[in-house]
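To keep things clear, I will list the structure first and then write my remarks on it.
All protein chains but one are shown at their positions in the complex.
Chain IDs A and B follow the sequence of writing; residue 1 opens each chain.
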Amino acid sequence: MGYPHTPHDRETLVLSRHFGEAEARSLEGWKKRGGYSALEKALHMDPAEIVNIVKESGLRGRGGAGFPTGVKWSFMKLGDGKPHYLICNADESEPGTFKDREIMRWTPHALVEGCAIAAYAIGAETCYIYIRGEFTEPLLYMEQALTEAYAAGLLGTNAMGSGKTVNVYVHKGAGAYICGEETAMMNSLEGRRGNPRIKPPFPAVAGVFAQPTTINNVETLAAVPHILNHGAAWYQAFGRADNPKSKGTKLFSVCGNVQRPGVYEVAMGFPFKDFLYDLCGGPLPGRRFRAIIPGGISVPIQTVDEAEASIMDYEGFVEQGTMLGSGGVIVIDDAQNLVKQIARATRFFAHESCAQCTQCREGTGWTARILERIVAGEGTPEDLETLLDIGWNMTGTTICVLSDSCAVPVSSGIHKFRADFEALIKHKTVHVIPVVA
Amino acid sequence: MSIEEMGGMGAPADTSHAWHDESYAPVFVGARRTQLDALLTRYPTRMAALLPALWMVQEDRGWVSSEGIEEVATVLDLTPAYVKGVVTFYTMYHQHPVGRHFIQVCTTSPCAVCGAEAVRDAFLRHTGCEELGVTSPDGKYTVVEVECLGACGFATPVMINSDFLESVTPEKVPDILSGLK
Partner (left out) sequence: MDEKMVNLTIEGRTATVPEGTSILEAAKTVGILIPHYCYHPSLSIAGNCRMCQVQVEKQRKLMPACATAVADGQVVHVYAEDALRARQGVLEHLLINHPLDCPICDKSGECELQDYTYQEGRAEGRLREPKRFNPTEDFGGDVLYVTNRCILCTRCVRFMAEKAQDPVLNISERGDRAVIGKVPGHDLTDPWAGNVIYLCPVGALLSKDALNKVRSWEMDRTPSICPGCSQGCNIVLETRDNTVVRLQPRPNHDVNEFFMCDEGRLGYRWMNRQDRVEYPMVRRGDGLATAEWEAATAEAASLLSGRRAFVLASPNLSNEALFMLSRIAKKTGGAGAFRVRQGPEAPLPGAHDLALRVDRAANGDGAALMGLARDDAPLARMQDGDVLIVADEDLAGVDAADAARAGAIIVIGTTLPAWARHAAAVVLPITNFAEEEGTFTNLRGRVQRFRQAKSGPGFTRSSWLAAADLLTALGEPAEYLRAQDVFDALATANPEFAGMSYATLGLRGALVASAASAGAVA
C-alpha cells in the first residue's frame, strides 16, 4: 500500500504529518507549513544551547543504535580549530526499513532544515547527506530542495542572513548495505571501499577526512526542527510516563504478511499488539502471524506471544528479547517456510559483508550455505549445533556488527522456532500452504 | 533452491579479467569536466569525488570499463587498481556491459515473504533473459536480483535503470516491459 496513506487515529503525526502532500516538497509549500522557522531561531542561538535542548528532549538515534543525540553532539569540541563535519545517514538499507525514504520523498526540506540546525550546533560548516544509490526518487527531491534552499539564501556562506556558513551536499552511494554503518559511511564518502573502521578513534575525534564528525540518521535530524520549535518538554511528553529513556515519536515501517503495510508514526510506548492488529490491520485473510521482526532484519526474531506483549520503545522491545532497531517491522505469517526466510536473510548478509573480518567474510557465506542445504532437504541434526557455534563466533568478535546481525536471525530462529528446523531436517521438506495471491 | 540458483554467491571472481571498451571516449571533457571540478570544491580531498566520478562514467558510457577506470584514476590522481577495488565493492557499478533496460528485482526477506521470487521469475521469462545477470539476446534486458531496495512495504519494488517501481506483481510484468522503449 503506497501513499496517500490515511493516518490512523492512534498515530501521532509529527514527522509524517505532511506525508502525501506533494506541495510540502517545495520550499514555498514547506514554509507555509512553518518550515525553516526553527533554523532561523537556531542560527541566533548559542550552539551549546541547541545541544542542551536536544539533550533534554530525550531524542535518541533513530537509525538503530538509539544513542542519545544531544550527548553525541556534545562530543564535538567546539572551537578546536578543526573543520567539523556532519553526515546525514540516508543510506537506509536495513531490510524492512523504509521510513527515511518517505521523509525524503515527502518532506525533503524538513531534512535540510534538520541538517542545517545540527551542523550549526556541532560547529560544522559542511554536511553531507549520504543517500543510497537506489533511492533515485528521494535523491531527486533532496537535490531539488537543496537547490531551492541555496537559491533562497537559507544555506551557504551567509545562511538566512546570519553570517554563518552552512553547506549541505548530497552524496550518492552506489550499492552497499554496510555503508549505513557510520565508519563505513565515512570511508565511502572519502572515496574508499565501505569498510568499517576500528574504533577508537571515534568519529567525534577523527571521523571523515580525519576530522571531528557526527553522523545522524535522517529521522533523527528531521525531528530536530520540531524539538526546537516546540521545546524539549513538548517532545518529552511523548512516551511512557514510567520510562524516561524513550521519548518522542517514532516512525515504524511495516512490511511482510500484513493487511496494511506502510509507514506509521506513533508515540514511544505504543502497545505493539494494537499496532499490529489495529493500525496495520492484522494478518492477511485466513492467516495467522507466525513470527515478527520488529526493528529491521538485524534484530532477534520474536514469537507472536513476545510481539504481542511488547511495548514499542527502546526498553520495551529489549524486555521481549529483541530490539527497537530501525523500526522496520517485518511480519511473517504461517504460509511461510520460516527456515527458508531465515536462509534468505543470511544470504543478504553474505552478499553485503565487506570482506574485512574473517568470521564475517567466511561465516556469513558458510551460514547461508548450511541453511540452503537444510532448506534443500539435505540437513543433518548436527547442523543446528554447528550453526549456533558459528553464530557464537560471529558475535562480538568483529570490527562492526554485520556479522552479529547475520547470526541474530539464525540463533534467535533456532532458539525460538527449533521445531521448524528439526522438522525440515527430519522430513526433508516442509509443507506450507501456498500464499494466496 | 541452491545458492547458485539464487544468484551465484560462489561464482569465481576473476579479477584478471579485463572488460575493455574499445570505443571508449574520455568522459571528463567539456561540461562533464566542469561538473567534476565544481564537485571537487565540496570535498577536502580529490579522492572523495571518486564515487560521483564513477557515476558520471556509468551515466555516460553505460558501464565502468577498464578504460573508464583508467580515466577516473588519472583524473583523481589515484591508481587504476585502487579505483577497481572501489568499483568492485559497490554493486551498482556495472563492471561489464548490461542490457538497455537494467532490471533489478528486490528479493530480500521482506519481499521474499510477499512473493518476490515469482516477480523475478516473471521478468526472467518475459524478457527472454532466462538467467540472472545474463543480457537477453536482443541486448534489451538484463535482470538481476538486488538486495533490499528499501521499499519493503511496497513489495515487490523493482528498479529499471533509474526508475523505481513499487508493488510489482508477476501479472504486471508484461505491461511494464511493453511500456519500455
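Rule of thumb we're sticking to: a contact is a pair of C-beta atoms (placed from the backbone, for glycine too) under 8 Å apart; a residue touches a chain by one contact, two chains touch by 3 or more.
Note that the coordinates shown come from a computational prediction; the quantities given were computed from them, not determined experimentally.
Trainee: Can you work out which residue in A:Glu40, A:Glu56, A:Asp334 or A:Glu362 touches the chain that's missing from view?
Mentor: A:Glu362
Trainee: Pick from A:Leu43, A:Cys354, A:Val375 or A:Ile414: which residue touches the chain that isn't shown?
Mentor: A:Cys354
Trainee: For the full complex, which residue in B:Lys84, B:His101 or B:Arg120 touches the chain that was left out?
Mentor: Touching the chain that is not displayed is residue B:Lys84.
Trainee: Take the complete complex as the reference. Which residues in chain B touch the chain that isn't displayed?
Mentor: Residues 9-16, 18, 66, 69, 79-82, 84-86, 88-89 of chain B touch the chain absent from view.
Trainee: Since one chain has been left out of the picture, which residues of chain A touch it in the full complex?
Mentor: 176, 193, 198, 350-359, 361-366, 369-370, 373, 380, 382, 386, 389-390, 392-393, 396-399
What we mean here is this: only the chains that are shown with their structure count from here on.
Trainee: Quick check: how many Å separate the C-alpha centres of chain A and chain B?
Mentor: About 24 Å, centre to centre.
Trainee: Considering the complex alone, what residue numbers of chain B touch chain A?
Mentor: Residues 1-3, 6-7, 9-10, 42-45, 47-52, 54-55, 76, 78, 85-86, 89-93, 104, 107-110, 112-115, 146-155, 159, 162-164, 166-167, 169 of chain B touch chain A in their complex.
Trainee: Mind pulling up the chain A residues that touch chain B in the complex?
Mentor: Listed in rising order, the residues of chain A that touch chain B are 1-2, 83, 92-98, 101, 126, 132-137, 167, 169, 171-177, 188-194, 209, 253-257, 261-263, 297, 328, 330, 332-333, 336, 341, 344-345, 347-348, 350-352, 354, 365, 368-369, 372, 375-376, 435, 437.
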